[in-house]
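If you scroll down you'll find the structure; I have some questions about it.
Here the complex is missing one protein chain, while the rest keep their positions.
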Amino acid sequence: MLSEERRVEQQSALTEPAAARLAAPDVRDEFGLETIDMSMGPQHPAMHGLLRLILELDGETVVRCDPVMGYLHRCQEKIAENRMYPAVIPLTDRLDYFANMHNEHGYVLAVEDLLDVEVPPRAEYIRVLMSELMRLASHIPSIGFLMLELGAFTPILYAFRERERIQTIFEAVTGARMMFHYIRIGGVKADLPPDIPQKIWDYIEGLESRFQNDFVDLIQGNEIFISRTRGVGKMTQEKAVEMGLTGPPLRCTGVDFDLRRDYPYSIYPELEFDVITDTAGDVEASYRIRIAECLQSIRLIKQCLEKMPEGAVMGDLGRRLRPKEGDGFGRVESPRGEFAVHIVSDGSDTPYRVHYRDPSFCNMQLLQEVVPGHYLPDIMPIMGLIDPVSGGWDK
Amino acid sequence: MPQVGQGILKGMGVTIRHLFQNKITRQYPEYKRDLPERSRGMLTVDMDRCIACLQCMRICPDHCISIEQEKRDADGSGKAKPYAVGFVIDDSRCMYCSLCVEVCPVNCIYHTEEFEAQAYNRLELARQFGERPVDPTIDPKPTVKKKPKAAKQAPKKEATA
Amino acid sequence: MAVTLPEGNLEDRLKGYLDGFGNRHGLLESEIVRGSVRIVVAPGDVQAVLATAKEALGIVHLSFITVVDRVGSFEITYELMDLRGGRVTLKTTIEGEEPVIGTATGIYPTANWHEREAYDMFGVAFAGHPDLRRLYMWQDHFDHHPLLKSFEITTRRTFEGLR
Partner (left out) sequence: MQTVLNLLEAEPIRLFVSFGAVLFLVLNLAAILTMAERKASAYIHLRYGPNRVGPRGLLQPAADVVKLFTKENVMPGRSDMWVFLGAPIAMFIPAALVWMVIPFSPDAVVANLNVGILFFVAITSIGALGVVMAGYGSRSTFSLLGALRGAAQIISYEVPLILSLLGVIMLTGSLSLVEVVNAQGSTFWTWYFLPQLPMFLTFYIAGLAEVKRVPFDLPEGESEIVGGFMVEYSGMTWALIQAAEFASMGLMSAINVTLFLGGWQPPLPFLDFGPFNWVWFGLKTALIMFTFQWIRWSLPRLRMDQLMDLGWKVLVPMTLVWLFVTAGAMLVIPGN
């Protein structure tokens, strides 16, 4: 805890540029015109979750964009310090609530890194199967959200129809529609119900044609969509890497990076899939990447169902988990990018410190850099490029 | 130039095709879907089987289960065993994670298919199962954490988050 | 224009990183554990080591910064990735209740919000940071840093006023 004088001293010394900028008088141009200050959010209907953007507008052009977050902050990391290792898993579901399986998977990988537990192969296959279904259930609505932000209301409802069907599968497998609590330390909670592989197969078979009919035909060639997204949110590879982007926002600039291939975990090395990249680095490219990644996920799900071995789904664990002292890392490729968990253990049955690296949080830094210079209506497609989730960035 | 408008027309073809398709809405209060076997609804307790081991109370991440325990010779074996005289599940806090169900050694706490909980007051959502009501507003003793290097000199701060 | 990512055998690359850091800086500890380079340096050397990692060794991605409150000292972990399988875990420990460390924003611009978060949650001050404001908590009227071990959470039920 800092003393009061010290805190004031720090804030005044370290934030000098920021303070100077805030204290600067209103700038007027040669016509004596001022810029408009506008506060977008946190109750803005089109904003992704609870985000507030402090904007400075020159007409319709954005001069400055300052994201303010913390409206959904639950201090998950502090709560996790007071829970036993297995009891943190249902809390990770609440982080990025569009990629719950990936959060669970990342956390579980970190604990397993500390424990050195053997996970049965069938459990690994089920984990990957569920993760890829989750990626579908996250990417399809994110395409819908992008269209919603451009003013087209229809695709989001088609997208949620697909998500609904995936959620029905999840409900049969895990018992819940959103907060699954399915992937456990050492395996998964329960084996797949006997009729589920066939159901998933049927769903996936139909999805490919529906994908073409409902989304690609409706969106892809639309001139208004192209004119609204092409060249919007344009960034270079250097910028993307410097800002620490991961996931579709990084891949749409052409950097060929996917944790599933470059930092392999689970059984991804045994499966075939392509890493999709695009060179444009704008909103349209990220849309194309999401569409193509959905098709790759379908491919992965088919392989998982074909190769699924028999056997147990839960490894051998003690009754009370007491990992050894040290650091445990787990990172997975969530639909938004790199989701990493860092657990510091002190040998007791509760973590000493849990740190989540959420892709929404890191990718959101892009807003400050890319939005200035764009028009006001372009903010929303750029949000669609990043596709952040409120529970993710606010932890 | 001839391409201009093609994408728009194609998209409008998609919407007009959907206009004549079957509707997928389910009219909820009249139509209720069959819940799958594993569906996690509200919790219930079979008090006859409960052995008051307090496992569920300890594992619960939300501290929504409170048990009042006393030694009693309930089964007439002449030996006083722990017995749950009060058992409350506070549904306003429960997040249906099913950890208590998994941890229970005698399978006396389980999920039902009930999922429509509503009340005008949050206190009404606390459901009593024992013979004596337990005050749900008093926190059950949280799990004690053994800190190897714990040294708390700083004054107590109130949590806001 | 294009960003070049490293190629070649992972083992050799990790050894190269280890040597690269070892030749240039005084490391307190260094080892390769489970496919990642783990080095511990003095807090004063952090900026120099990060600059070496970015410019000399080509490790382009800063994944996250974790601060751990060790009650009396703060342990800061920088997790670096070269995006091709190599990981570097850079650790440092700052003694004292009011820690100050040099910022990484000059080298990795993505550290901006990570450092703001660390400042918000732990009160770790990053000297030279361009915009060190609180990230999650209130800017004013809140003088606590929630993730410190001295900040106790009470799981008090929120029924007051309803009874």
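Per-chain residue numbering starts at 1, and chain names A, B and C are given in the order in which the chains are listed.
Assume a residue touches a chain if its C-beta (ideal position, glycine included) is under 8 Å from a C-beta of that chain, and two chains touch if they have at least 3 such contacts.
Only a predicted model underlies this, so the values are computations on that prediction, with no experimental measurement involved.
Looking at the complex as a whole, the chain kept out of the display touches A, B.
For the chain missing from the display, the contacting residue among A:Ala152, A:Ile166, A:Leu300 or A:Ala340 is A:Ala152, taking the whole complex into account.
Contact with the undisplayed chain is limited, among A:Asp358, A:Asp378 or A:Asp394, to A:Asp378.
Remark: the residues of subunit B touching the chain excluded from display are 8, 11-12, 14-16, 18-19, 21-25, 27. Listed for subunit A, the residues touching the missing chain in the whole complex are 36-38, 44-46, 57, 60, 147-154, 157-158, 161, 218, 222, 224-225, 227-228, 375-380.
What we mean here is this: only the chains that are shown with their structure count from here on.
Ranked by how far their CA centres sit from the centre of subunit B, the chains are topped by C. Work out the mean CA point of subunit A and of subunit B, and you get 26 Å between them. Computed centre separation for the pair subunit B/subunit C is 37 angstrom, with centres defined by C-alpha atoms.
Shown for subunit A are the residues that touch two or more other chains, namely 1, 73, 75, 78, 82.
Touching two or more other chains at once are residues 144, 146, 148, 150-151, 153, 155 of subunit C. By the touch criterion given at the top, residues 1-4, 6-7, 10-11, 14-15, 17-18, 69-70, 73, 75, 77-79, 82, 113, 236-238, 241-244, 246, 254-257, 262-263, 327, 329, 331, 338, 340, 342, 344, 352-353, 355, 357, 361-362, 364-365, 394-395 of subunit A touch subunit C in their complex. Looking at the complex, you find that subunit B touches subunit A at residues 4-8, 10-11, 13-15, 18, 24, 35-40, 59-61, 95-99, 102, 111, 142-143, 145-149, 154, 161.
On subunit A, the positions that touch subunit B within their shared complex are 1, 73-75, 78, 82-84, 86-91, 154, 158, 161, 171-176, 179, 181, 189-190, 193, 213-214, 217-226, 346-348, 350.
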